[in-house]
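Removed from the display is one protein chain of the complex; every other protein chain stays in position.
Residue numbering begins at 1 within each chain, and the chains themselves are lettered A, B and C in the order written.
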Amino acid sequence: MGEADLVKSRRALLLIDFINPLDFPEAGALAAPALEAARASRRLAQAARTQRIPVIYANDNFGRWQSDFPTMVKRLGQGRDLSASIVRLLRPRRGDLTVLKPMHSAFFGTPLDIILDHTGARSVVLAGLATDICIQLTAADAFLRGLKVHVPEDCTAAESPQKKAIALAYMRDILKCDTRPWRSLRWHRA
Amino acid sequence: MGEADLVKSRRALLLIDFINPLDFPEAGALAAPALEAARASRRLAQAARTQRIPVIYANDNFGRWQSDFPTMVKRLGQGRDLSASIVRLLRPRRGDLTVLKPMHSAFFGTPLDIILDHTGARSVVLAGLATDICIQLTAADAFLRGLKVHVPEDCTAAESPQKKAIALAYMRDILKCDTRPWRSLRWHRA
Amino acid sequence: MGEADLVKSRRALLLIDFINPLDFPEAGALAAPALEAARASRRLAQAARTQRIPVIYANDNFGRWQSDFPTMVKRLGQGRDLSASIVRLLRPRRGDLTVLKPMHSAFFGTPLDIILDHTGARSVVLAGLATDICIQLTAADAFLRGLKVHVPEDCTAAESPQKKAIALAYMRDILKCDTRPWRSLRWHRA
Partner (left out) sequence: MGEADLVKSRRALLLIDFINPLDFPEAGALAAPALEAARASRRLAQAARTQRIPVIYANDNFGRWQSDFPTMVKRLGQGRDLSASIVRLLRPRRGDLTVLKPMHSAFFGTPLDIILDHTGARSVVLAGLATDICIQLTAADAFLRGLKVHVPEDCTAAESPQKKAIALAYMRDILKCDTRPWRSLRWHRA
């Protein structure tokens, strides 16, 4: 069911929690670096689409269990704050996929395993927020599944440079992630 | 994330695949009994809502990975066939939940386990289509999780009376399901 | 961890619950056909080993959580009843794998997904007890995962011919299983 529509690809790009009200206490420190990461991720996503690599929005459902991502994107893109700027930069395009995640890891309680199995992905690129939380916990689950993981350091943001640096080091050392900037990705041809 | 919004309840009602184009080859034989099951399930769902028992739409995503259930409901409810009549009978109400299932079992690749864990459900009532496929495979997964399962025989439909009867017998004998009509449910007070 | 030891193979053979005290109420009717199925499955397992197809014992843990399958095999093989005869026919050989399953499906709460991912299996052959319970529920989970499933009718047994026939029909019709006798398997060269 649905397998027919999925394009085969050894790689997949996950955009994690960019569609985000950024209204939690620590979000003030996160918003500015998140906007920088969103700008790079926009270019990364365009490169992926050009290569017919699936772009998958793996986004928090923010406590709503209505499976209504378009309304969430529309609502969050209407504000005047950095959160809305990020949403407008990274609006889903036709052909992009979505999984709504109830918890921090994009694999937990979502169909992501099924999508990656159907597309034949052996490696995933993770971009998004925050480096030390949802990115790192998603990277851990990808690592357990034997996937090769790339977390381009310019496409992710955390509340502080130190938290980001520690998370990137952990993902490199323990989870065997490649954390070089997105332009170093070998499939990049842009 | 989201746990705060979920009401605690020992029971949950799952409405499975009623939102359905019914355009596969065998659907002709399924549509009329499905409409009957939808009428009974509408009353069952109302009774559940009155009792503050969560009503969860566990619906096929039909090969779309856009997490956009509202558009699916709207589109399928606009036709003039039995499929659209069923959708109009069973339109989600405010407060209902949704999980989009990529495969036949409502547990496979969905957040259903998480929802039931958060609400504290120990038993599930399954209504929907088709008795011998998505209902039976969901009942099997619920049984493996130690949940008590109720499949009211008047709230489900299959392509033929014989297929329905064999599936109900299997769920009673092997999966220990209660298959009596929905009005026999002990929480029914309507 | 452990991947290195697993041989790549597009197929895997699962021997399900043959190592079994057969001491539940209905076991009397199951023992004789189970012995027949064990005799055929012994030959099937030998053919698989010859072809370097992994032979995986997917066996109930019978409420023991000690991860001690060898002791279970030794103890159950010492009796004088049909149960012990079956165990002696189907003793694991060097190189066979084991997963202890806490519930009926061999996928639920076991590392079977990981093993099949590491070996690269795209199809599974299921042999064992009972056709309508652990075999059918394992076949359902394999089907949901997109695996091709073969349930050779001569390598499985149920409490009655009727229960077996209904289960085989279900697996053929709904779960798209091939249920022809094991000698029809294309990889058979014995």
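The rule is short, and it goes like this: a contact is a pair of C-beta atoms (placed from the backbone, for glycine too) under 8 Å apart; a residue touches a chain by one contact, two chains touch by 3 or more.
No experiment lies behind these values; they were computed from the predicted model shown.
Contact with the undisplayed chain is limited, among C:Val99, C:Ala121, C:Ala157 or C:Met171, to C:Val99.
Contact between chain A and the unshown chain involves residues 103-105, 108, 132-133, 137, 140, 144, 166, 170, 174. Considering the complete assembly, chain C touches the hidden chain via residues 1-6, 56, 60-71, 97-100, 102-104, 108-111, 113-115.
The rule is simple: only the chains that are shown with their structure count from here on.
In this structure chain B contacts its sequence twin chain C using mostly the same residue numbers, the overlap exceeding half. Chain geometry summary: the mean Cα position of chain A and that of chain C are 40 Å apart.
In whole angstrom, the spacing between the mean C-alpha positions of chain B and chain C is 32. Of all residues in chain C, none touches 2 or more other chains.
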